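Of the protein chains in this complex, one is absent; all others appear in place.
By letter and in written order, the chains are A and B; residue numbering begins at 1 in each of them.
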Amino acid sequence: MILRIPSGIPGFDVLTSGDGVGGIPENTVTLVYGPPKVGKSIFCYHFMYNGLLQGEPCLYITSDYGLKQFQQNTRDFGWELDNYFQDETLCLIDAISSVSGSKIVDTPTYLSSSVHNPTDIMVKLGVGTRFISQKSARFRSVLDSLTTLMAFNQEMLIVRVLTAYIMRIKEDGGTAVVTYTEGSADSKVETMLKAVVDNVIHLDGNEITIEAMVGTGKKKSSYEITDSGITVGE
Amino acid sequence: MKKTYIPKLDDLLGGGILEGVSIMFCAYPGVDCEAFGYQMLNGRVEDGDRGFIFTNVAEPETIQYEFNSYGWNLESFIDSEKVFFVDGSSSFLGAPSESKYTIQDYAEVEDVILDAINDIPKGIGIINNLSVLIDYMGNGDTIDIIKNWNQKAKENETTLVYIFTEWDYDTGLIQKIKESMDCVVDLTTIEERVIIGQGFMVARASWTEPVETMVLFFVVQPGGVKVYVPKILVTGPYNSGKSSFVKAITTESVSVDRKALGAFPTTIAMDIGHVDYKGFLADVFGTPGQERFDLILNVLSKEAVGAFIMVDSTAPKTFARAKEMIRKTRAEAIPKIIVANKQDLPDALSPEEIREKMKLKKDIPIIPAVVTEKKGIEESLDALLKLLYGD
Partner (left out) sequence: MKLYESGVPGFDALLGDVGGIPENTVNLLYGPPKVGKSIFCYQFMYNGLLQEEPCLFITADYGLKELQQRTMDFNWFIQTHMQQQNLYVIDLLSRLSGKKLEDSANYKISSLQNPTDMMVKVGTGTRAVFQKSTKFRSVFDSLTVQFAFNPDHLVLRVLKAYINRIKEARGIAIITHTEGTVESKIEDYLKNTVDNVIYLDGNNITIEATEETQEVKAPYTIDDNGISIG
């Protein structure tokens, strides 16, 4: 019996339901990949926000959008995050604001880091995972995106960092989604990414493909992005 | 001279090691070699020297944990600044490091270690692991780097200890590496289909003609490298029943192996045990049957007081090998008992038929046995005791 948690994406959980309740298998790591601008980050916002609504805290590592942009992006879909920062169920590791020169003061739920410094990201990850996993035995985590980390660092180093990240999240009982832009790294590295995660989901702008998922065969469906986020199927 | 803090090793090296020498532990894959470096460092630092550990195989935290399991307090050495790390592992994993030196890139490794050597004149540096370095740096570069380190260590009178795993490198390369060291200690496995023991042997030392002998060892936690000198050997061709015989004659409660296992799992087990029979106490080792281990037989039998030679009574083809092993073990000189095993099988030869086929003198007892059924065990022990002490 494989436990699954809801993704928060309308249609997705139906797509992934076999004989039971669909969703993302608990305590696994899912890679969401595809070309640029097909909704990978939106997928992550859904996953995070749905968890927060159900009282599952989230550790979110952002390397593409700084705090302000991140909040704006989610607000576009009507998802307000302020409350969750305040009640300390959302912890953000911001690896990009410091690069653009913005100075934001660290709080228990806002940790500034840098895409240039994977070691520091790992330190913050340790702090963040401890903080979040103490809140709840069941929690979610997002790493958006590997692409940016790989652009600023040796690709293989990021594979090793990802391996450690996966191990930590799973050991503490979390479920994670990581994103990657198709074709941005060496093809050997890309294959390795698919190998180290549990589930692989491909988005191409029109179709979502479940390439691999624990307990689910290959699945495919159309999807669209509207004001309320991603909708899978008709 | 400095001590190595490895039991028996100083004796083989003419008393110890000279100031500022390089020493490499060259291990066959599967031998526990890291303990040798750590034990040397621990001994030296406890006696007042300073040291560093270069690691590219484990984070400093893991190494501290390992020291603890041996019963050595690396943490206090670090707190009191007697020992520091050159951390070539953490940044590779994207993990933070609080070490004095961290290596971000292998291109830095040569200079950083030169600095580290400079920091600890008359001290000791451990390089763990040299083989991993080779595959990152390329062959030629590594040898030049080793030479520079060893030169600097000589000037500073710092001891450099290299841990090297002898994977399937080109033999020419291994030769060159060995030649760049003042001293090489080979660590080998003793096998019969699986590893049944480990031994060390000094291959070369620039300051002395090393004693050519192999020393059996095992690694225990706590404790570290322990030397094992068996007094009774159990030998014989392959499949003659040596392991079962060793098991049958030894008492579990006092076996070194078991005791160590009880404290903490040993990193490697051996076919060893302890006999406690009618007031007679001795350590036992079952030696492998293959020819490539004949050297060990030879070496071990110098210290042994007696030997059991196992033969499979149904396999006359192996008798010639058994006879040869008797010769190799120099068991001619020590009391020995032939154990004619597998007497329960239909085509087993009788002890007298075996004596005839092997052309053995009348005064060598041949005891019929079925080791799996514990038959002939006491008789074998009694026979050896009789030879040792008379009636």
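Going forward, contacts are C-beta pairs under 8 Å (C-beta built on N, C-alpha and C of every residue); 3 or more make two chains touch, one makes a residue touch a chain.
Computed from a prediction, not measured in an experiment: that's the story for all the values here.
Which is it among B:T4, B:N42, B:N129 or B:T287 that touches the chain not included here?
Per the contact definition at the top, the residue touching the missing chain is B:N129.
I'm checking contacts with the chain that's been left out. Which of B:L18, B:C33 or B:V202 qualifies?
Of these options, the touching residue for the absent chain is B:C33.
Out of A:Q72, A:Q134 or A:T191, which touches the unshown chain?
Final answer for the missing-chain contact: A:T191.
Tell me, which residues in subunit A touch the chain that this view leaves out?
Subunit A touches the chain not shown through residues 2, 27, 126, 156, 159-160, 163-164, 167-168, 170-171, 187-188, 191-192, 194-196, 200, 211-212, 214-215.
What does the interface between subunit B and the hidden chain look like in terms of residue numbers?
Against the left-out chain, subunit B lists 27, 29-34, 56-58, 62, 65, 89, 92-93, 129, 131-132, 135-136, 163, 165, 167-169, 189, 191, 193-196, 261, 265-269.
By definition in this document, only the chains that are shown with their structure count from here on.
Using the touch definition up top, name the residues of subunit B that touch subunit A in the complex.
Touching subunit A: residues 90-97 of subunit B.
Could you pull out which subunit A residues touch subunit B in their complex?
Residues 118-123, 157, 160-161, 164.
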